[in-house]
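Just one protein chain is left out here, and the rest sit where they should.
Chain naming follows the written order as A and B, and within any one chain the residues start at number 1.
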Amino acid sequence: MNWSEFLAMGGYGLYVWGSYAAAALVLVFNVVSARGREKSVRRQLQDLARYGRASDE
Amino acid sequence: MGHGGGIAHIARLTALFQFLHKYASPRYFYGFAGRLIPWLAGLTALLLGWGLYQGLFVAPPDYQQGESVRIMFIHVPAAWMSMFVYMVLAGAGAVGLIWNLKLAEMTATACAPIGASFTFLALVTGSLWGKPMWGTWWAWDARLTSELILFFLYLGFMALQAAIDDTKRAARAGALLALVGVVNIPIIHFSVQWWNTLHQPASLSAINKIGAPAIHPSLLVPLLVMAVAFTVFFATVLLMRLRAEILHRERYTTWVTELVKP
Partner (left out) sequence: MSGSLTGAFLCVLRRDLLLAARKPADVATPLVFFAIVASLFPLGVSPEPAILRTLAPGVLWVAALLATMLSLNRLFAADHADGTLELLALSPQPLAALAAAKTLAHWLTTGLPLVLLSPLLATQLYLPQEAFGALLLGLLLGTPVLSLIGAVGAALTLGLRGGGVLLSLLVLPLYTPILIFGAGAVTAAAAGLDPEAYLSLLGAFLAVALGFAPWATAAALRISLD
């Protein structure tokens, strides 16, 4: 397995790896964003418990 | 005989409704989703691994496009997902609108950012695929233009829901907008397709053929595996988002307040 050839992708390296990197970023973003949403909801629930409905949006 | 058949029928329908009612209750679904997520995440990882192996190592380079054909294994599944998620969004919205099901409403809302991100990925990879092929970072070809408009439809849906404070109104307005969108998507697709063939000089039509190569069987496997991988991924993230939505929407109930107690 010739690694330098693999990375170069016949001259299209930037485009191919760029695409796979973009895919990785999108997948990671989705997970992080979903986790972030849960975190902020939980934070909101803590506020609700502590300060009651006045703290609600 | 007629009565017996009728009663069995009703019994089956009742069982079905009870089943759906149980699963559609936010509280039950929260737990159910929580148990399901790790399995789906594992399955996603396996499928992605297999798809990447197929796409990057097993599939041969294309006669015309060389190694850049590997971009197709990301671009095409992403484009398929962008459409699929929109259908799920619109379907869930319709169910929520017709049967007043909170879980369906929450599903539509949760789908939107995921679908928009797949559309974005399709656009980015479309651009990266196009640059070596067409020489430009962007081309107004039919598929990319349709994807762009779909992206705007997603953004519009999210913007509308963000602008409405009342949860119920936001859900129902979004659902109606999504249904209007679904009806319009074939029309938009047809129009853009037609517009594209009209304005294409002969050289571009040759390029369009490059954009849609005849799918060689060895290319089909990574394509389908990645498509399934993305779908399972979508299911995983959807369930994650749904759990957060459920907590938010049910924040005044006892079971949620008990759940969050430190």
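Things to note:
To be clear about the criterion, a residue touches a chain if its C-beta (ideal position, glycine included) is under 8 Å from a C-beta of that chain, and two chains touch if they have at least 3 such contacts.
It should be emphasised that the depicted structure is a prediction, and the values quoted were computed from it without experimental measurement.
For the chain excluded from display, the touched partners among the shown chains of the whole complex are B.
Checked against the full complex, the candidates B:Ile149, B:Val221 or B:Leu259 give a single residue touching the omitted chain, namely B:Ile149.
If you put the hidden chain back, the residue from B:Ser25, B:Ser191 or B:Thr253 that touches it is B:Ser191.
Although one chain is not shown, part of chain B still touches it, namely residues 149, 152-153, 155-156, 159-160, 163-164, 168-169, 172-173, 176-177, 180-181, 183-184, 187-188, 190-192, 194-195, 198.
Simple rule for what comes next: only the chains that are shown with their structure count from here on.
Centroids of chain A and chain B (each the mean of its C-alpha atoms) stand 16 Å apart.
On the chain A side of its complex with chain B, the touching residues are 6, 9-12, 15-16, 18-20, 22-23, 26-27, 29-31, 33-35, 37-38, 41-42, 44-46, 48-49, 56-57.
Contacts from chain B toward chain A in the complex involve residues 52, 56, 61, 66-68, 70-71, 74-75, 78, 113-114, 117-118, 120-121, 124-125, 128-129, 131-132, 165, 233, 237, 240-241, 243-245, 247-248, 251, 256-257, 260-262.
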